[in-house]
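Note that one protein chain is taken out, while the other chains of the complex remain in position.
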Amino acid sequence: MDLFFQQVLNGLMIGSTYAVVALGFSLVFSVMRVVNMAHPEFFMAGAFGAYLTIRYVTTNFFGVLAGGMLVAAIVGLVVERLAIRPVRGRYVMIPFIATSGVGIALQHLAERVFGSDPVAIPPVVPTVSYTLGPLSVTRMQLVTFAIAAILMLGLRYYVRNTKWGRATRAVAERPDVAAAFGVDVNFVSRLTIGISALMAGAAGVSIGILYTSAWAFMGLLYGLKSFVCMLVAGNRHIEGVMAIGLLLGVLEALVSGYITSTLRDAVAFGVLVVVLVFKPNGLFGSYSV
Amino acid sequence: MSLLLRVKDLEVSYGAVPAVKRVALEVPAGEIRAILGANGAGKSSTIKAILGLVKARGTIELEGRPIHGVPTHRIHQLGVAWVPEGRQLFSTLTVHENLEMGAFARGDGPRFASRVDEMFTLFPRLRERRGQLAGSLSGGEQQMLAIARALISEPRLLIMDEPSLGLAPKVVQSLFEQIQAINARGLSILMVEQNARQALKIAHYAYLLEVGRLAAEGTSAALMASEDVQRVYLGG
Partner (left out) sequence: MFWTPVLITAGINSIIALGLYITMSSGPLSVAHAALAGMGGYLGAVLTTNFGWPFALAILAGVLLGLVTGMLLGLLIVRMNELVAGLTTLGFGETMAVIAFNIDYIGGANAFTGIPLRTTLPLVYAVLAVILFVAWRYDHSRLGYAARATRDSPVTADAMGINITWVKSITFGIGAAIAALGGVLRAHYILVQGPEDMGFFISVGFLIFVVFGGSYVFWGPLFGAMTLTILPELLRFSTKDRFIIYGVLLTVMVILRPQGFITRRSMR
């Protein structure tokens, strides 16, 4: 029983990062009708941004977090300018392919610059463990979860209660009408990409520090899982994507703990197939493309 | 009398298909002008061109200032508000939030609060529903909200696309009375309508489009008596 709860706890910690990455991806899809296949590279950029910040600027955790997020945001705006803005509104597979191309170029560029082997990230958060009865959790895990929670709740607040959040929802639903009431749709799109990049970047920083490494291709697996989260949850409700992210983390941890850790990464696809066979529009609907 | 809107030589094509060919119209300040025509005549395309939502060629001037090529959100800021065909409310936003979107360009200071109050006085049914999602309102209520959303930004020109669409005859009646009342307070209105009878009752002047071209124009009295309009759809 202890193993169960421990794995659930571990799963929630990792799942929170899946949820954050999935949310950003889902947000861009809802608002811009674009599947940004370069989204995982924002995650990767965050981790490398953290590495660079630690190496050249500061080892203060908040500084590192800010540095990572900044790098991710810059990459985000570059991707938006080059691969998304020119093709928005066209047949949906075109941005999919265009962002895939940019994503691949970015991954290999990172490989060129940082090498094919993972780059070590020194621990900037002291490795302290807390025990709660039979369960244990490290400080970094808690920090990761806290960052994820703040970002997700922040996004929810932004979307529901602020002027620009409202405008974002309006653009997601009817961009022409939103424009006709004064909303600069291009600005909202850039803003949305920026937010998705900041979120993915923060998750990248967390995971980079948690696993003490950054790697040019680390985004791929993360990206795949967050896509699965979005597909399974549908993109109508923020809360759905969050919940599925957490759930996936827990499921993976349980499979890892009880069956075999080598099949962990296949869990996501298995879940995807099962859900999509019965509900092609995701559990909480809906997909309008 | 000053011209609020002037359109000349307007051409709109979707790919190789021309939808609007050399249309010209004007809206003098304080008038209601109508664009009439059957389905597919090019009425909505004309409106979309004025709003900058589709690519077009020609001259479009708002109070003497050329707005052709100006981005849609800037056109709104210049004082043009749109009541789209089929309402097109933000259905996942509440009534109040839709009004907030209407006033997006104006900000939400104390002026906004008093404007909201004015809208609710004009359309009392909306006040009760202010926290409800716009998608859950009845057809007539949605139309009221769509108009309120447009009016709340205190526009100089109101563009209405098929306001009577999908509404019961009694509702249409009171709707057009309200439009007339709004105009009486000084707002200029350009209205696209399929219900020519109702439109001609309140419009000062109208344009008849047929297959993208201007087939006839004139005062309401002139058009009501004309054969063209009778032929096209007053049942003649």
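By letter and in written order, the chains are A and B; residue numbering begins at 1 in each of them.
Just so it is clear, contacts are C-beta pairs under 8 Å (C-beta built on N, C-alpha and C of every residue); 3 or more make two chains touch, one makes a residue touch a chain.
What you see is a predicted model; the values in this text were computed from it and never measured.
Considering the complete complex, the chain that is not shown touches A. When the whole complex is considered, the residue among A:Gly103, A:Gly201 or A:Gly240 that touches the unshown chain is A:Gly103. Residue A:Leu82 is the one among A:Leu82, A:Val137, A:Leu191 or A:Ala243 that touches the chain not shown.
Listed for chain A, the residues touching the missing chain in the whole complex are 35, 82-83, 86-87, 92-94, 96-109, 111-112, 116, 220-221, 224, 227-228, 231, 262-263, 265-266, 268-270, 272-273, 276-277, 280, 287, 289.
To be clear about the criterion, only the chains that are shown with their structure count from here on.
Chain A and chain B have centres, each the mean of its CA atoms, that are 42 Å apart. By the touch criterion stated above, chain B contacts chain A in their complex at residues 51, 53, 71-73, 75-77, 81-82, 84, 88, 90-93, 97, 100-102, 104-106, 108, 149, 153.
Against chain B, in their complex, chain A makes its touches with residues 163, 166-167, 169-170, 173-174, 176-185.
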